[in-house]
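Dumping the structure here so I can ask a few things about it.
Missing here is one protein chain; the remaining ones are kept as they sit in the complex.
Moving on, here comes subunit A:
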Amino acid sequence: MAMEITQVLLAAQSPDGQVRTAAESNLKQFQEQNLPHFLLSLSAELVNEQKPPESRRLAGILLKNSLDAKDSFRKEQLTKQWVTVDPAIKSQIKEALLTTLASQVSDARSTASQVIAKVASIEIPRKEWQDLIGKLLANMTTKETPASLKQATLQSLGYVCEEVSPSDLEQDQVNAILTAVVQGMNQAEHGFEVRLAAIRALYNALDFAQTNFENEMERNYIMKVVCETAVSKEPEIRQAAFECLVSVASIYYGVLEPYMQTLFNLTANSIRGDEEQVALQAIEFWSTVCDEEIAIQEECAGADEGNSVLHFRFVEKALHVLVPVLLETLLKQEEDQDQDDGMWNLSMAGGTCLGLVARTVGDAVVPLVMPFVQANITKSDWRSHEAATFAFGSILEGPSVEKLAPMVHNGLDFLLSAMKDPSSHVRDTTAWTLSRIFEILHSPSGTIIDQSNLPKIMTVLLESIRDVPNVAEKVCGAIYFLAQGYEDAGSASSVLTPYLGNIITALLSTADRADASSNRLWSSAYETLNEVVRCSNIPENANMIGQLLHEILKRLGQTMELEIVSTDDKERQSNLQALLCGVIQVIIQTLNGSEESLPVILQSADQMMVMFLRVFACHSSTVHEEAMLAIGALAYTTGQEFAKYMPEFYKYLERGLQNFEEYQVCSISVGVVGDICRAMDDKVLPYCDGIMSVLLKDLSNALLHRSVKPPIFSCFGDIALAIGEQFEKYLPFVIPMLQGAAELSTQIECTDEDTEEYVNQLRRGIFEAYSGILQGFKNAKADLMLPHAGHLLQFTEAVFKDKNRDEGVTKAAVAMLGDLADALGPNLKLLFKDCTFHAEFLGECFQSDDDQLRETATWTQGMIRRVLVS
């Protein structure tokens, strides 16, 4: 029996905090004590037309939250709960939900349609609630159905399509849904609300329409209706229709050809004259066509001629008319568009699309855009000048360097002088264009920047970095990419040496600016500093980088003095510490590359470590990710010396390892354990009991994000390699974990790329763990691994046969085979004779293009041969 809970639901929305809290805890108690009745009562509330809309609304939300959650673990729990509810009660709830679709109250209808979809997402894959679609469709075919019910029904169908996977519905169900939806779009029969619900439902149903799109007649019909809908009188409906066309372009690119002329006219008219929301979707249609063609070209680049991928070159064919349409949009800027990084309007969408067009067709775009640039760039009104610059900046990626270099060469002086233009819009876009030029076209061997123009470029950049914050941020980007052009350039990076002092000074004072509205400018300044450090010539500039290290450490010290009142203050402090620790990390990595500069870090190691510990100390609940990363770099650099920091550092390391909620912190801490093992070797032994127990607990924790598990396994290998035979005592715990994970990895169903990648990472971690253990035990305790050799070979064989195996796993598996043969020697003779897959596996590796893999395989082959002849 459903319980009367109206009052509690209303109380739970009371402005009086005490009343609210009491009601919330009542609801919670009810939910925990008797979930089926709780759900039933909620559905009874939702369906009851006599009840106030407020209580019905909350009832619907609570129902939805009892069926679905963002967190995947919680979601799984909720699914299990629902599945176990008494079928009779479930059927009452579902009946109530379907009835609610006919409610007079639109809020109740709309909530019910969402809850229906959530129930469907659990039940339909389990082949339950098979009459749902039929019942919903019945609402559509009955003549006297009121428009409100039709609208709610279409909404439900749309949500159901969004929630369930195409494989869970039968084709006749899909056909019926599409028919209902397409009929709902009929302008003559239906009013605005039904038609809007119908076109939105179609958007979600497109994924299901594979078969229908393969049939020319059905496809023609669907496309005709959508194109008609795209010129409806209501802009919301036109927008939704264009959204459908965007989706069609992405899912069904291969069948678009007969419709392209119509689609071009529709989109061009819309981009030129329709309301912004509609025009943006029309631009998005072309951006999506570009995405598809870029993907096809990338796919073809590696394949032979005449492969089966259809490439219609729609963009190339439409180029002469499309580019002018897009160029027009660039002139439709908004006054405040530079203030917000995520700003999206006609000009931004047009420039973005133009950039994609350039990447799709390459050189062919240049002659169509350059006249616009030349005609507008010297005009005095900011819109023309900005649009011309934006157009030029947008087409820098895609066309060949040969095509672009002369124009960039000729235009560079003009661009540099435009950094003094009165309009900040012009300066903003000019600075962005400079950064694109450096990013895409500049390299040490290129001709864009040379000794003749570098001094002028540097002067302009160092002056403009003092411009308003949004321009200064773009200038940071320009410096970032200017520096990046000299990365790994060896002695060529000396070119920057004369400017390095001024660049560092300018970036440090930019990071200090008080006029920035958000901390984006500081972060750009510090992140640019990182790149400048990475690309500076070492040891030439080791001393200067050393001085920078002192300055950064000083600044890090100052963050501890900041007055912290609000959570905003706290966040600001934490962000600043992150940026500063990031710079220190980069400095360590840069200076430890050469023997001459190494002492600079070693001299400051104590000071750095003190600072990192203070950063940890000022955050009570968590450890700082960036400080952790920096410590990993420091440990690697100091080697065994790191032992002296361990007593103080250990508690923070442990805290990081325990932080499974913030899985990235956990993951980074696990990585740092590896750094420390390699630095300290067996000196890490006293800490291993603690580290191992936290890691083992993490692995047993169902809430731990799965991405942390593979690094934990690799980390077992790091520890075993460092402490050798002392790892023996952990073996009884570690081996079952590894075997369990190995088994799991063969059971997980790889339905998508993410899962595929995860399984590969997991296996790689498992192999690395075994490699570390085998190597660590080799001299004294190898026999301990003998009982596991059979399992290991079986697992390796299973991995070998998996067609989703990636090269990282292959390498780790082959290396582990060699370690196994090396460590256990003649003991394995029979095993290796019995299982013959290794020959085939090694044979495959010898075919690889990867030198390292081939050489690992050679080594492993040697090890196995030694066993076989023993």
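In the analysis below, a residue touches a chain if its C-beta (ideal position, glycine included) is under 8 Å from a C-beta of that chain, and two chains touch if they have at least 3 such contacts; residues count from 1.
Rule of thumb we're sticking to: contacts and distances are computed from a predicted model.
Enquirer: Quick one: the chain not pictured, UniProt calls it what, "Very-long-chain (3R)-3-hydroxyacyl-CoA dehydratase", "Ribonuclease P protein subunit", "Snurportin-1" or "glutathione transferase"?
Expert: The missing chain's protein name, per its UniProt entry, is "Snurportin-1".
Enquirer: In the whole complex, not just what's shown, which of A:Ser55, A:Ser384, A:Ser464 or A:Thr856 touches the removed chain?
Expert: Once the missing chain is taken into account, the touching residue is A:Thr856.
Enquirer: Which of A:Pro15, A:Pro87 or A:Gly342 touches the chain that is not shown?
Expert: That would be A:Gly342, which touches the missing chain.
Enquirer: In the complete assembly, which of A:Met419, A:Leu434, A:Ile668 or A:Ala813 touches the absent chain?
Expert: Final answer for the missing-chain contact: A:Ile668.
Enquirer: Based on the whole complex, identify which of A:Arg20, A:Lys75, A:Lys135 or A:Lys778 touches the chain you can't see.
Expert: Here the residue in touch with the unshown chain is A:Lys778.
Enquirer: Over the whole complex, note the residues of subunit A touching the chain we left out.
Expert: 246, 277, 280, 284, 287, 334, 341-345, 348-349, 351-352, 355, 390, 394, 429, 432, 435, 439, 473-474, 476-477, 480-481, 488, 490, 520, 524, 526-528, 530-531, 578, 582, 585-586, 589, 626, 629, 632-633, 636, 664, 668, 671, 674-675, 678, 681, 714, 717-718, 721, 724, 768, 771-772, 775, 778-779, 815, 818-819, 822, 851-852, 855-856, 858-859, 862-863, 866
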